[in-house]
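Before any comments, here is the structure.
Of the protein chains in this complex, one is absent; all others appear in place.
Chain nomenclature is as follows: A, B and C, assigned in order of appearance, with residue numbering initiated at 1 for each chain independently.
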Amino acid sequence: MSIFEELESEVRSYSRGWPVVFDRAQGSRLYSEDGKAYLDFFAGAGALNYGHNNPHLKKALIDYIQRDGVTHALDMYTVAKRDFLETFREKILAPRELDYKIVFPGPGGANAVEAALKLARKVTGKESVINFTNAFHGMTLGALSVTGNSMKRGAAGIPLVHATPMPYDKYFDGAMPDFMYFEKLLEDSGSGLNEPAAVIVEGVQGEGGINAARLEWLKGLDDLCKRHGILLILDDVQMGCGRTGPFFSFEDAGISPDIVCLSKSIGGYGLPMALTLIKPELDVWEPGEHNGTFRGISPAFVTATEALRVYWSDDELEKSTKAKGERIASTFKDLVESYPEANLVAKGRGLARGLEFGSGELAGAVCKAAFERGLLMETSGPDGEVMKLLPPLTLTDEELSEGLAIITESVAAVLK
Amino acid sequence: MSIFEELESEVRSYSRGWPVVFDRAQGSRLYSEDGKAYLDFFAGAGALNYGHNNPHLKKALIDYIQRDGVTHALDMYTVAKRDFLETFREKILAPRELDYKIVFPGPGGANAVEAALKLARKVTGKESVINFTNAFHGMTLGALSVTGNSMKRGAAGIPLVHATPMPYDKYFDGAMPDFMYFEKLLEDSGSGLNEPAAVIVEGVQGEGGINAARLEWLKGLDDLCKRHGILLILDDVQMGCGRTGPFFSFEDAGISPDIVCLSKSIGGYGLPMALTLIKPELDVWEPGEHNGTFRGISPAFVTATEALRVYWSDDELEKSTKAKGERIASTFKDLVESYPEANLVAKGRGLARGLEFGSGELAGAVCKAAFERGLLMETSGPDGEVMKLLPPLTLTDEELSEGLAIITESVAAVLK
Amino acid sequence: MSIFEELESEVRSYSRGWPVVFDRAQGSRLYSEDGKAYLDFFAGAGALNYGHNNPHLKKALIDYIQRDGVTHALDMYTVAKRDFLETFREKILAPRELDYKIVFPGPGGANAVEAALKLARKVTGKESVINFTNAFHGMTLGALSVTGNSMKRGAAGIPLVHATPMPYDKYFDGAMPDFMYFEKLLEDSGSGLNEPAAVIVEGVQGEGGINAARLEWLKGLDDLCKRHGILLILDDVQMGCGRTGPFFSFEDAGISPDIVCLSKSIGGYGLPMALTLIKPELDVWEPGEHNGTFRGISPAFVTATEALRVYWSDDELEKSTKAKGERIASTFKDLVESYPEANLVAKGRGLARGLEFGSGELAGAVCKAAFERGLLMETSGPDGEVMKLLPPLTLTDEELSEGLAIITESVAAVLK
Partner (left out) sequence: MSIFEELESEVRSYSRGWPVVFDRAQGSRLYSEDGKAYLDFFAGAGALNYGHNNPHLKKALIDYIQRDGVTHALDMYTVAKRDFLETFREKILAPRELDYKIVFPGPGGANAVEAALKLARKVTGKESVINFTNAFHGMTLGALSVTGNSMKRGAAGIPLVHATPMPYDKYFDGAMPDFMYFEKLLEDSGSGLNEPAAVIVEGVQGEGGINAARLEWLKGLDDLCKRHGILLILDDVQMGCGRTGPFFSFEDAGISPDIVCLSKSIGGYGLPMALTLIKPELDVWEPGEHNGTFRGISPAFVTATEALRVYWSDDELEKSTKAKGERIASTFKDLVESYPEANLVAKGRGLARGLEFGSGELAGAVCKAAFERGLLMETSGPDGEVMKLLPPLTLTDEELSEGLAIITESVAAVLK
């Protein structure tokens, strides 16, 4: 029995599907301690958009550590934070004409979401929040209350309240006009729906099954929120930082949400970091009203800054992400057509792609077959029925070809 | 107007008391970009027990990064995690005969607390939790609900429920026998107190004003919990990792809580990391029932492991911490006696020390005077009335002398 | 300024629309102290199905009081309660082959609902309840949480949680298949809907605007609850006791809900009384686990018993109610056709009838015009847009004609 089995809680999960001990990683590959290479189409669940140990970032990181740059600084002013703020404004906010103030809410995505919910409630004086079917926003109590998965919700041990789920885009395959239900409840003073402080939504639902909302649906949601005076929180923790092509998943929808949550790949190198972007008029907190120990991890600021400089000074990464996404879509189309009886469904946008199988068992079997062939992928969706691809955005065309070939083989091995 | 003021939310706080831009740090000193050195008696709010950029840890960290050790691994098996688990067992658990399984709950202390609360509720099937007056456990919704500070609670924007505060040790200066109120409510089936799943407590309350519970009080609490079948959660996020002398703040009380929360200094170098230690019989979660993106940050495992090896292979650090703590206590005793009319109160244990003034204004003025003299300290307590000392445990005797001299001067400057 | 205005809270409402002081009442008529008669199409909001001071019941009541029958008996055994129980079994339960045990939950409808919700949660161990758009179940905290009206909900002063509204029948005018949304959320483990203990529904929504669910919709709801192991609570407080024709509003749907709430007209004479009928397997409470002072008001048992004997020994009242309801429907049809531009909508079943106007102002104006002509009616619906008819079931054909003539005149006065 290994030390992991002896000492680590049974709650661990990824190690069950990939029962090897990883040691090193570079770019799109992870290496187990026996030297075997794995092509990584998982990318830290979206935290490694620029690949493992990206050399640009690695250099900046080592330089910073070697020169004894301050590591841990809470919300003190630091050179590293200033560089990040300036670069984020120059590379991200200014070109997109986005006017946000930045909260450093704590180290992870759940902190970004908790800060967003707290602020929306404080600003509006309302408690209720609208979330969407199959949403995933995190495991802390506030974030969990707006998350859909029933197993994860059950772990709270208390009734999760103050959130009402509405149907995400395509939930009824078009049988119901967009927002018909939601807006009727809002307009009917007898509906029994508590007036919401905010709506929280993902541009593409990753954990929920790679459900990509249509851009017009996102635009419609933004319009609805404006009509009813509801704050729109866009959780871009997994789908931001270029995952769907543009830096923010909502850019092509032409909207600017009131609050945006970023984490995962914002730090660039896999180090914990998170941002809550807020419209200036929402900046109502007193000093220290929300705080936390790990809000100012300078090494993450350094790699974050370098990532913005290297990858977001032009639109090459965005174009490449879209092009590679289309390649995956094309392979998925072939698979869908090759196995008509399997009723496969191709899903996603940019380099967030999913292939839905008839069951979690099938999708799991394909991921297992891929692992045996040296490819890492996980499943998502309420029953794990979606094979989920989140490769590094920086993977090469050859790596993409290699991965798609393994996928094609693995699907064949399971479905044939 | 600086980029910080333009772009960062008004919620920032430390930068207001220390309006300089820090750049580098080493050991017990931070350096602003203009080269000025500051002696640090704050230590990242307890996240830097081994000082800034500790050379032992720095070396291990750079080695790991340079050899492309995997950085971000969620809960996959890694060499870095194995090293940490083995070392934590060897250096910490085994010598203390503590039998815990380890949950990696997410990157920060609030994640450790959220996991503890969720698990305690799931195991017991009860919702209610007992917390203590002036407790601080974090800013996410679950952690905030057991935190005392009314400003921070108010930021939740929803009523915080499921927690009932009980008086912490010495809350009534001995006017009330320990636990008299708490136990009467538990024993009286008509008391109206919801039967609690758990009690959550800090060994020493840092944010609450450096309130050090007597060891016999902690032992009494443990006994009470056992008598009534209540789980005891010890939040050692700030006071663990040697802050009070021993590795855990509760060791000298002779208890072994059901759940222990660690974060802040566990990573050693200021990188985000957290642990929730649970008695093996509480390990009831299904795989993935609690998860999170930043649970496996290998660079933090590497520095955590090195810190355990360097500082916890013998009892030197523990002895040194206690000795230095006594030096502070002695200086504080002199100050108390020097200013009888000020009714100063000396508080704390180990290198968690506080000097209580008659008001937050006075304590703040002393901290300001110290900053002007090159010393960083913050205030704590409900009204900020306590000058709080959390120096690195690794500070030298000379640095301690230097700091205490500045403090003596600063108190004089304010009180005279 | 009258004593009412001086001493009674501003929360009073009916007195505002009918600013006269009533003194006596008989059958379908109320008399103000100056002797003016008012035809009553309001019937105590459904509490006076057998008319004011019904002579059969009055005789039994006076006999009981005169012979010093015990008045107030909590849940002691009394002759009056035994008579009621035997008669309720003989006249109501047995002929309908309904197998219920009876909880006397307290004096009013809200008590019946509170008891139902408490019991459903205890039996299932779940907290969440599904209610419907525009539901009305009462003003106490539990009942209010499943009520739709936003003004009344707002009066709670705390967030109302644990209930999620679903669309009542015809909420989308058929644009959405029945229960499509509800059942999808139940079947999708990622939907974010807390698993419900129970569904609470009215057979016809009175306060919500005289919305009469189709019988097949009620049957469909019952089927859905059975498929998903959800308890069905039928709140027949206003629509039971023959209001829609049969004794229970759900009889013609061919269902037997798990829990049925009765109040208002069950006492017969307008004295407070309520019942919660529960399937025998739900009878799990310990003695005294739910109680209350006014559970055994014998005068109400006496009039309740007499009402069952006089009116429910045969099907004459049921037939008469349906026939009179059709007469109202016919008049409403004429009105709808007479004012095509007004888009009137006729609603209801049995002697629960509504005429929907384009606005609350119009419906209110018609009720005002009717009051001036000696007819009492109130409005209902989220915006008060429905003129609501709940005449005594015992009104004569002549009284019905008289009332309908006044209505026709009043509509004309407003719309022309």
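Here is the rule we use: contacts are C-beta pairs under 8 Å (C-beta built on N, C-alpha and C of every residue); 3 or more make two chains touch, one makes a residue touch a chain.
Keep in mind that this is a model prediction, so the values were computed, not measured.
Peer 1: Write out, one label after another, the shown chains that touch the chain missing from the document.
Peer 2: Looking at the complete complex, the unshown chain comes into contact with A, B, C.
Peer 1: Write down which of C:Leu271, C:Leu308, C:Leu351 or C:Ala369 is the residue touching the left-out chain.
Peer 2: Within the whole complex, the residue contacting the unshown chain is C:Leu271.
Peer 1: Since one chain has been left out of the picture, which residues of chain B touch it in the full complex?
Peer 2: 127-128, 131-135, 146-151, 153, 159-165, 167, 171-172, 175-177, 180-181, 184-185, 188-195, 208-209, 381-383
Peer 1: State which residues belonging to chain A touch the missing partner chain.
Peer 2: Counting over the whole complex, chain A touches the hidden chain at residues 158-159.
Peer 1: Could you pull out which residues of chain C are in touch with the chain that's been left out?
Peer 2: Answer for chain C: residues 2-4, 7-16, 18-26, 30, 33, 44-48, 52-53, 58, 61-62, 65-79, 81-82, 85-86, 88-89, 101-104, 106-111, 114-115, 117-122, 125, 127, 138-143, 145, 151-152, 154-159, 162, 197, 237, 263-264, 269-272, 278, 283-294, 297, 299 touch the chain left out.
Just so we're on the same page, only the chains that are shown with their structure count from here on.
Peer 1: Calculate how many whole Å lie between the centre of chain A and the centre of chain C, each centre taken as the average of the chain's C-alpha atoms.
Peer 2: It comes to 49 Å between the two C-alpha centres.
Peer 1: Just how far, in Å, is the C-alpha centre of chain B from the one of chain A?
Peer 2: 30
Peer 1: Would you mind listing the residues of chain C that make contact with two or more other chains?
Peer 2: Answer for chain C, listing residues that touch two or more other chains: 159.
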